[in-house]
Structures are given as structure tokens and as C-alpha cells.
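What you see is the complex with one protein chain gone and the rest in place.
To keep things simple, chains are lettered A and B as they appear, and every chain counts its residues starting from 1.
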Amino acid sequence: MDHDRRTLLKRAAGAAAVLAVALLEPMRALAAAWNKEAFAAKNPSDALKGIGIADTVASNDLLIDAPQIAENGAVVPVEITSNIPNTTSIAVVIDKNPFPLAGKFDFMEGALPFVKVNLKMGETSAVRVVATAGGRNYVASKDIKVTIGGCGG
Amino acid sequence: MRIVLCTAVFAAALSPALAQDAKTEIQKYQRMINEDSPAELYAIEGETLWKKKAGPRNVSLEQCDLGLGPGVLKGAYARLPRYFPDADRVMDLETRLLYCMTTLQGRTHEEATKRVFGNDDQPSEMEYLSAYVASQSRGMKMEPGTTHPKEKAAFELGRELFFHRAGTWDFSCASCHGTEGQRIRMQDLPVLYKPAYARHVIATWPAYRVSNSQFKTMQWRVNDCYRQMRMPEPTFGSDATVALITFLTVTGEGEPYAGPGTKR
Partner (left out) sequence: MATGPMKMRATLGQAYTDVRVLMSHPMETGQRKGPDGNLVPAHFIQNVTVKVNGKVVVDGQISQAVSRNPVFSFRLKGGAKGDKIEVSWLDNKGETDSAEATVA
């Protein structure tokens, strides 16, 4: 009796542990691996190379909606819309940030190539957005001035 | 002439067209950061705190009377500050919350005021509770108390304090907020004794403040202004702070409460 019970308990504990890991795993398993190299790049072109982007062509169908002046660089709201057909990915690069790559969003069936995100900008800089569509890369850029508000905060 | 750290800068450096562009873009910034605000998350925590049993009496704040009856939250913030007969004084939101903490929950004044202003790693109870209570007044007209003699007295004292110059720099609130067309760096300074300017300000505090990455309350705002004026620190919830908040709220009354949102 004891032997069976112990085995049952061991199996239950094992199952619980597996279940706990299994709950965490989907997030880790499904999420694209975090591109450490690209995010550690210290200049915009290395950052883009790190995510496989070399050549880009300017596009008027890639829209950046953001204020030209940010009262505080800690939160700079940027809304990005790609009207380029078959856009599968949007990357955001803040040229003058110490680590320019701020994000890369992959879009699958069911999502529009759109994202609004709040960014940290260390100083006035161009914010560059690169959209990947049909194997080509398109770019749009917007200059955003960063100020320190009021009495220094 | 004293050299002041934050001198009001006149718009002479910018051409009128450029100044207007800057203003439009700043307004856009303010609108975009306010679209979805972390203030909502503070309100969620605030609701939990409101319902949490605490203090020697081990009761929650749920029976706290914010002016519309025990536990009535909807619209309560929009009617503050106001006179409370049980305390026989005019109270703003935070002073009233403190009153409920001490009278309902049996907490000491010292304990309840030990950490009224938090930091980004650990916000204070007052900040969470203020976010929650204020969120229950969204869309409602700001209508502080103005008829009771003590409410009138608070308004008058607040106005006096607003214009009273003191401290090492001989500043008053009016030094920055008393003249049209002034700004500090890129921020246009609202002339707070004029309703047209005060209304928007009153309708948007308390708020999540980008400059601090934190939720900030009106008592904090008054405290920080005094610090910026190089004046002695006002006591939390004092008659002076409540008077100033009363003066500002009454001056800016009538606007539907638009917060709690995000500000610079």
C-alpha cells in the first residue's frame, strides 16, 4: 500500500512540476528568440544588419505618427502603420540611442501591420521604421526633438 | 536681479510661427501620451487597497465618507475639496483619506503619513487610493464646495497664499503662474488664478507623470512647487495645502474631470 501511494505521490509531484513548466513553456516556446546581437548593436546599420536588413528603399506608405517634440524623452509615443501590401514585419530604430534597435514586430495572419508604442529617447534623434514586405525592406523616418520639461522634471 | 535656476523664458527667441508649431506639436505629445495611461493600473491597485482591512480596527476604507455618504465613490472626487462637519474643516481628497485611515481604521496619524509620497519602485497608499477614487469621477463636472463659511475662508486663504511672496527667492506661485505668456523651457505656464487656464489643470490631476514615471497627487504637486520655490516643506494635508488646492479647484471648477491620465 505504502509503495503504491508513494509512487502515486511521486508521479503526481512530477506531473505538477511538468505542468508548471509546461505553462511557462508556451510563452518561451512561441516567442521568437530575442535577437541579442541586434539589440546590442551600437549603431543603426549594425542593428538593422543584425535583423537581416541591409538595403532599404524609402516608402510613403509607411506612416509614422508621432509628435515632433517630446516634452520628456522617457515616454515618446509613436504610432506606426504600414500600408505596404504583405507587410510581415516592422522594426523600430532610434538613431541616436546608445542601442538603436528598440523593437521588431512580426505580424501573422489576423493582425494588421500596425503598432503604437512608447519609446525612450536619450536625445533628439531620427526615429527610423523599417517594414519588411514581400522580401523587400522599406524605410520611413521622422525627426523627434526631445526636451526636458519645466523646472528640470 | 536674482539668478534663478528655472527662470521664466520669454518667447522672444522663437519667431511667432515657430512658437505656434512648437505649441501644436507639444499638444499632440500631450494628447498621444494620454491615450492609454498607466494611471489605470494604479487605480486597479487602489481598489484592492480600498477594500483591504488594515489598522488596529482591522477594517477597510469601504465605509469612508468622501462627501456623498459612506462608501459612495461615484462623483466624490469631483466634489472635493469640501467642508466636512465631522472633522469641522475643509478637506481635499488626501486629507479626507487620511481622516478615514485614522478614524475608521484606528491608525495613528504618524503611521499613516509616514510615506505619503512614494517612488517608482514602490508607490504610496495615497497614490494608489487617489488614482482609484479619482477614476470614479471621470466625466463628472468639477464642483468643489463653495457655500460653507469655512469653504469660503479656505478659498480666501488659498488665494492669499498663491500671491504671497516668501522664501529665499522671494517667490510666490504667481511668480511662475501669474503672468500671461510665460514659459519655462518649452512649457507654457498656465496662469492659475484665471479660470480659463485653471480648468484644464484641475481636470487632469492626479495623474501618471512621465517625468517621474509615477502616479502623482495634488498634495505632491503643491509640495513639489514649494520645493521648486525654495520654500519650507508644507505639512501633508495641512490647512495651507488644502486652502491652496481649494483656491485652485474653485478657480478651475466646471470642467468635466478628464483624469486620471498621463501628463509630462
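Points to keep in mind about this one:
What we mean here is this: a residue touches a chain if its C-beta (ideal position, glycine included) is under 8 Å from a C-beta of that chain, and two chains touch if they have at least 3 such contacts.
On a predicted model such as this, the values are computed, not experimentally measured, just so you know.
Under the touch definition stated at the start, the shown chains contacted by the missing one in the entire complex are A, B. Within the set B:L18, B:L41 or B:A87, the residue that contacts the chain not displayed is B:L41. Considering the whole complex, the residue from B:T102, B:T146, B:S175 or B:S213 that touches the absent chain is B:S213.
As for the chain not pictured, it touches chain A at residues 24, 27-28, 30-32, 34-35, 39, 74-76, 79, 94, 97-99, 101-112, 114-121. The set of chain B residues touching the chain not shown comprises 35-38, 40-41, 44-45, 120-121, 208, 213.
Simple rule for what comes next: only the chains that are shown with their structure count from here on.
Averaged Cα coordinates give chain A a centre that lies 36 Å from the centre of chain B. The touching residues of chain A, counted against chain B in their complex, run 66-72, 74-75, 77, 79, 116, 118, 147-153.
If you check the complex, the residues on chain B that touch chain A are 5-6, 21-22, 25-26, 28-30, 32-33, 35, 184-187, 210-213, 228, 262, 264.
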